[in-house]
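Here the complex is missing one protein chain, while the rest keep their positions.
For clarity, chains are labelled A and B in written order, and residue numbers in each chain start from 1.
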Amino acid sequence: MSIETIEAEEIDVEEVLGSAIERREDPELVTGEGVYTDDVQDPELAHMAVLRSQYGHAEIDGIDTSEAEAMDGVIGVYTAEDIDEAGTPGDLPVGWLLPDLKTPSHPILAGDRARYQGDGVAVVVAEERYLAHDALDRIDVDYERLDAVVDPKAAVEADAPQLHDWSEDPTDTDVRDDEDIERVPPNQAFDWEIGDSEATDEAFENAAHTVEVDLENQRLIPNAMEPRATVAEYKPGTGEVEVQMTSQNPHLHRQLMSAVLDVPEHKLHIVAPEVGGGFGSKIHHYPDEALTCWCAMQLERPVKWQATRSETYLTDAHGRDHVTHAELAMDDAGTITGMRVTTYAGMGAYLSTFAPSIPTYLYGTLLSGQYDIPAIHCNVIGSFTNGAPVDAYRGAGRPEALYVVERLVTLGAREMGMDPAAFRRQNFIPEDDFPHETPVAVVYDSGDYEPALDAALEMVEYEELRERQAELREEDRYLGIGFSSYIEACGLAPSELAGQLGAQAGLWESGLVRVHPSGTVTAFCGTSGHGQGHETTYAQIVSDELGVPYEDIEIVEGDTDEIPQGMGTYGSRSAAVGGSALATSSQKVVDKARTIAAHLLETGEEDLEFENGEFNVAGAPERSMTIQEVAQQAYLAHNIPEGVEPGLEETSFYDPENFTFPFGTHVAVVEVDPESGEIEFHQYAAVDDVGNQINPKIVEGQIHGGIAQGIGQALYEGAVYDDNGTLLTGSMQDYAVPKAEHVPNMETDATVTPAPHNPLGVKGVGEAGTIASPQAVVNAVTDALQPFDIDHIDMPLTEEKVWRAVNGSEEGS
Amino acid sequence: MYPAPFEYERAESVEDALSLMDEHSDSITELLAGGHSLLPTMKAGLATPDVVIDIGEIDALRGIENAEGSITVGALTPYSAVDDSETVWTETAVFADAAHHIGDVQVRNRGTVGGNIAHADPASDLPAALLAADGTVIAHGPDGERSIAADEFFEASYMTALAEDELLTRIELPKRGGHAGAYAKKPSPSSGYAIVGVAVVLETDGNTVTDARVAVNGAMDHAVRLEPVEEALSGESFTDETITTAAERATDDLDTAMVMDDLQASNEFRAQLVEVYTERALDTALDRSSVAPPAAD
Partner (left out) sequence: MEHDITLTVNDTEHEIAVEPRTLLVHTLRDALGYTGANVGCESSLCGACTVTMDGDAVKSCTVLAVQADGTEIETVEGLAEDGDFHPIQEGFRKEHGLQCGYCTPGMMMTARELLEDNPDPDEAEIREAIEGNLCRCTGYQNIVNAVEFAADRMETDAANRDIAADGGTDRTTDTVEDE
């Protein structure tokens, strides 16, 4: 049942928060007025194009740019040598450090060696975009091809082709210790563990039953519909660089790019115009955006770079790429006693901005799922491979974790001969056990898992469905029911803990609420929406806090000159952290307004009630002032209390005390045709608990989109490199981004367990669907194929893999 | 993304096109009709013609004609016009069905019948339908017009019997009386092209199949007939049992080693899909058949 939207004008201010208000972003997006980066026009614009290595691994013995330079309309051609000569640092930083992490140099143009197909080796700037691309063909690069390695596990074998020459890396400490050279495989980025190894081994020794699975969480390519782009302009007079770019976090890009280009932070102005989706891919700092700025500075001309879709396939940070062995221990009653996981995580050729944190702190910490598991141990080995760098992609570590957990739990139920729903219920963390500390270093602050499972069971009419499944099997038809009881961790926090774990950034968010003299409001937040509807939801929050009409509130995001500071939009953090910052600032505004109102109404602050934007003297309702009237007085400043500054605006930097922990249960019902391997959805039911909902329609949209993306992973998507590091799925021709006919109609429902520690009780919803859905689908397919005794098929579950599994071919199982 | 530069010529008539082709015969020349085969390859840098001759404005090559004994489809007729044509659906349903399965709405609005057939992409949808429909390709060259039977037309991947100096101007599809036709396709989830697509045309007399033509796209390097299926159907009564038996023979004449093998599907799995989709195409044909009893479901 679809949620109906309402127009903001139709509701009173006290109902704004929690209502499915139509998005205010939409009018300009449905008329074509919205300005995305490539829509930025300037008669002076020059166009940049990047020449990329066509090889996965090759020495660069020379680059001849003369022919390209000689072309009419070509303004400049640059290589790593030029960056070097200009004295530009040009090396991309890593934003999260792990113990003993190897951090190879990541230059914005490859100088002597290309390490993945797509690694930039030269740039052209020309008067026109077609011409810039023509000129790429005229650059002659002398490559000497090298052996490549693309598999995360094979990459750390001793004889694997080595990507980085550590002896030349002065920051690397391992090479100075001869013993370490022996011990550490050449392509190993890190070897990380979490949990109690001994306790876990003991749990397995004492287990009555164990199950195990080898699985891959395949490499994915984000495919935001808008490819990355940058427009940069240098102002020689002031030394300022004005940048418009496809960014999920302009402030973070400013901070990082400042170091990469050696431009002071206060001289870099970064704006994210309309951004056409991100899913993580627009968090990271890539070479191209910095190169665009560098060219604009060199040429003192505005420069535009617009990636082609092929470039996004090659260079957008990919997601996942795990090879995992996982085991579950149970007692004789089917109670889980331990979990042991070993994962090889591909990092790609270099460490992308937050890459080291994804398969570690965002993965290992969620392996307890919704379950009360006494002992867990997880070991993750990160490896360099000749592929695009891997970083956060919608879910980022958490889908990988929940895939492991929910596959294991499904196999556990099968081993015990128990119903998978009953098995889950038996092992859930009980409702009265929160806060719950897991053996993998996180404390779930709240949770209540059974109601979501019950609601999902009801939605699919579970008992009847199992009967139907049995009937259909009599007719050689294979219906499957797959569960995913997932947990998610949003709004990575707090900053102090993140710092201890290696984050090179804080994880707070800033919010500024400015009440204008006339009583309208502009609110600024350091998150940076790109489709999530923040302008709508943030206005709902501020309207509710201040009692100011929704229409009187403007929201500003995505501009480093306008917004105090920011960490951006990723990890489903915006509502929980950014929204909380705006709520906190709004509360500070009300506090100050209260002081002024009390003064003007000649009463004590404690005697003032504030409701729907109005201060009333308790017991004397005729003595009142609206917040708009207070704002006017605050700016007139003719009569404000002593010690109170004029004006009415407040800023806060909100640093959450913990993650939030959304959860829920999804159920996929599919039918599998063993002849063709085809999978047909009969039903998809999702019950999600994302805490309080600011705008249920937007929540629904996020859940839908997330589920679709997870179904994409389950059934269709997967980046494939050949042994030379050539991307075989380099376009939409070969990499299936789900189409309308590939995605089922989804039924959604919710339970509401408010987050206990933030002012809004919200948790986050951007990634929940993607974290939940892959294993629901895979569990449904393996459930359907139980008569064929199939325990596991790796994603994507293509028809061929399913068919091979059914037909017992070695290749498929 | 950005096609390389080329010289552009616009042909006003078939004669004009032929003379432009002759004029530029020393250069790498491509004919541009709807552009839905050519432009993607040019954007990908896989085709870099010196000269592009745009034949898209030659109105005489556009349209569907209901002639005596056959349906004539002009080379420039877009797929959508075929799909929308009651005449084609009535007289040779397999061809309309295949056109309906091509790409998406936008592609069907621009892509042309002639361009598709001349391009001879092995994963395209019309070639097998043309074979099953027993169609004829009409080509114009310097020496005038000639007819090429569909069975002689497709030679290999992107290779046809069309000479370099010839222009495909129209196709002719024989009208069939009591017949049933269908096209069943397994599209690639990414590209939408056929992993396999099976086209069937059955002539029936009462409940007996008098003649069967069955062909497949996507399986081999060009569209081919599945003769064992045809043989298994001919002379049999048109029933579910006949269909199952016939479909099982779909790959009898196909050398699995020669079956297409790529990222989308291995040759073994394609062969399996040929059987599955042959059965589905025949099932649909049976459902559509006016002479057969109504299908059970």
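Note that a contact is a pair of C-beta atoms (placed from the backbone, for glycine too) under 8 Å apart; a residue touches a chain by one contact, two chains touch by 3 or more.
These numbers were taken from a predicted model, which means no experiment stands behind them.
Interface note for the absent chain: among A:Asp82, A:Glu226 or A:Glu671, the touching residue is A:Glu226. If you put the hidden chain back, the residue from A:Ala375, A:Ile707 or A:Leu727 that touches it is A:Ile707. When the full complex is taken into account, the listed residue touching the unshown chain is A:Thr308, out of A:Thr308, A:Gln426 or A:Asn692.
Screening A:Thr342, A:Ser731 or A:Asn807 against the full complex identifies A:Ser731 as the residue touching the chain left out. Not every partner is drawn; the one left out touches chain A at residues 2, 5, 22-36, 38-39, 41, 129-130, 223-227, 274-277, 279, 306, 308-310, 530-533, 697-698, 700-701, 704-709, 731-733, 737, 739-741, 743, 745-746, 769. For chain B, the residues touching the absent chain in the complete assembly are 1-8, 10, 32, 35-36, 39-40, 42-44, 52, 54, 56, 80, 103-107, 109-110, 190-192.
Just so we're on the same page, only the chains that are shown with their structure count from here on.
Computed centre separation for the pair chain A/chain B is 44 angstrom, with centres defined by C-alpha atoms.
In the complex of the two chains, the chain A residues touching chain B come out as 129-130, 133-134, 137, 308-310, 675-677, 715-716, 720, 728-729, 731-739, 742, 799-800, 803-804, 811. Residues 1-2, 4-5, 44, 186, 188-191, 263-266, 269, 272-273, 276 of chain B are the ones touching chain A in the complex.
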